[in-house]
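All protein chains but one are shown at their positions in the complex.
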Amino acid sequence: MGKDRLNKQGAKVRLRISGLSKSYDVKNGILKAVDNINFEVYDNEFLVILGPGQCGKSVLLNMIAGLEEPTTGTIELDGKKINGSDPRIGMVFQKIALMPWKTVMQNTEIGPKFRGINKRTRREKAQMYIDLVGLNGFEDSYPSQLSGGMKQRVGIARAYANDPEILLMDEPFGALDAQTRYAMEEEVAKIWQKEKRTIIFVTNNIEEACYLGDRIILFSESPARIKELYVDDLPKPRDIVSQKFLELRTIISENTDLAI
Amino acid sequence: MTMKKKEHFGEVKKYTILDIVYRILPILSISCIFLLWIYVSADKPQLFPSLQATWERFIKLLEKPVMRVSYLGHISASLKRVCIALAVSWIIGISFGVLIGWNKKMDAFFGSIFSFIRPIPPIAWIPLITIWFGIGEFPKIVIVFIGAVMPVVVNTQAGLDSVEQMYLDVGTAFNTNKKQMLLEIAIPSALPSIFAGIRTSTSTAWMVVLAAEMLGAKSGIGFLVSRGMEGDDLPLVLVAMITIGVIGALLGVVTSFIERRLCPWERIG
Partner (left out) sequence: MNKPSKAKDPLGRGRGCSSYMYTMLSAAGVLSFLFLWQIALEAGLLSDRYVSRPTELIFLFFQKFSDTTPDGSTLPVAILASLKVSLTGLIVAIFTGIPLGMLMGWYKGIDKFVRPLFEVLRPIPPISWIPLTIVWLGIGLKAKAFIIFFAAFIPCVINSYTGIKLTSKTLINVAKTFGASNFTTFIRVGIPSAMPMAFAGIRVALGNAWSTLVAAEMLAATAGLGYMILMGRSFARPDIIMLGMIVIGALGALFTGVLNFFEKKVIKWRAAK
């Protein structure tokens, strides 16, 4: 536990980020959001990107998801460069973004539906993940009938139902109240135990990072640069008031200007 | 005497004087209207027909057709024109609105002409259309179409122009192609706007058909109004006006009903 070299030896690399930068053209010059990021993501690990608000970590995630184009640098998935949104990379959005005119089932199955998979197969798959996130019975409800936590669970089911090999989560619990947030963190940890995927999870909450992550990459303020890497190998499920947990949290928070 | 209102945390509330006043006021208002009607029609019957005269004219109308068309026949004539024009205006209007709302280049090229034509009130088209097509069914439907298509286009365009980027991002992340993006994401999210346009177009269509009928027709409720005016038959005018009001209100109800059926996710929660 604690600081570590940026790259692990001997682990299978799924995603490689090299020299990634993003700049925007603004009225009085150029705004740099992301500055020369390099890191690797390993198979089936839970990687957390931790950084203060507005630092550019969402931009980084958007680039990986293909929603924005990098200014420089490359993203390699399993050794090959990717360009634009790759169907093997799924995303859970911060603003949840469920289509209000679709039911829970219809929302969950949109990935396979857009890929042209037939109704029965995609319904079964969607049902599996609706059950996995604990929303059995709500298949025909509309998002406006669900609570915030339930909506985000649909968001997670929707991402999973598309069979992604890499799952991106962009501050998925930022819009939830504290108690729901704790519950959702537990949910995600449980789901990950049941269905292991490679996950890149973005947050600004140190406790959340320590609770969920195998490795935690700490980002600086805007423009986003990597400050430090931490390894969290406490056994899961983690106890957020255990001595070791609090130690890790303290180490990280001392390195940032983030409030705990 | 006290009456129970609601049980609120165990309390029992009494009706206040204010509640009683509020209940009476609408009734008072309606009675005032009726009293005013009776007074004015008694005082100057040539200016405003009495209740009795209006009622009698209504009965007579049901029995005796005007210009060889029965009362219901006139109503259905007007409604037929409205329905045909509305159906066509929705199809064309939504398509055109989607075109200029979704693609900015199309908006620049085609939308510019549209925004020059739009300020011309539909009624102002009547003389031109009459010169072109005469006084028949087709020109009337064209005029109603012109009036109805404008709000549909405007609202559809607004709806598609302002699709939330969030939903488009979801589409991109889930690898939709352009067709799916438009049909499955953009248009459904614009449906509330599109329906606002449809609602407006319905009431506009009703108004325009009446104007068109008043300015040259042989059937329809607008025709009844102008017929009454020419023949100094004020009770007929009044009956026609009341009919117009009732049907206008009904059209609104029907449109709302259809909207609620097609968009079940609205108004829930």
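Read from first to last, the chains carry the letters A and B; within each, the first residue is number 1.
The working rule: a residue touches a chain if its C-beta (ideal position, glycine included) is under 8 Å from a C-beta of that chain, and two chains touch if they have at least 3 such contacts.
Predicted, not measured: the structure shown is a model, and the values here were computed from it.
J.: Which listed residue (B:Ile33, B:Ile91 or B:Leu183) would be found touching the missing chain in the intact complex?
T.: Spelled out, the listed residue whose C-beta touches the missing chain is B:Ile33.
J.: Out of B:Ala53, B:Val69, B:Met229 or B:Cys263, point to the residue that touches the absent chain in the complete complex.
T.: B:Met229
J.: Check the options B:Val66, B:Leu86 or B:Ile126 and report the residue that touches the missing chain.
T.: That would be B:Ile126, which touches the missing chain.
J.: On chain B, what residues meet the omitted chain?
T.: Residues 21-22, 25-26, 28-30, 33, 46-48, 102-113, 116-128, 130-132, 168, 172, 178, 181-182, 206-207, 210-211, 214-215, 222, 225-226, 228-229, 234, 237-238, 240-242, 244-246, 248-249, 252 of chain B touch the chain that is not shown.
Definition applied: only the chains that are shown with their structure count from here on.
J.: Can you list the chain A residues touching chain B in their complex?
T.: Against chain B, the touching part of chain A is residues 65-67, 85, 87, 89-91, 93, 95, 97, 99-102, 110-111, 114-115, 142-145, 162.
J.: Could you please specify the touching residues of chain B with respect to chain A in the complex?
T.: Per the touch definition, chain B meets chain A at residues 166-167, 169-177, 180, 184-185, 188-189, 191, 263-265, 268-269.
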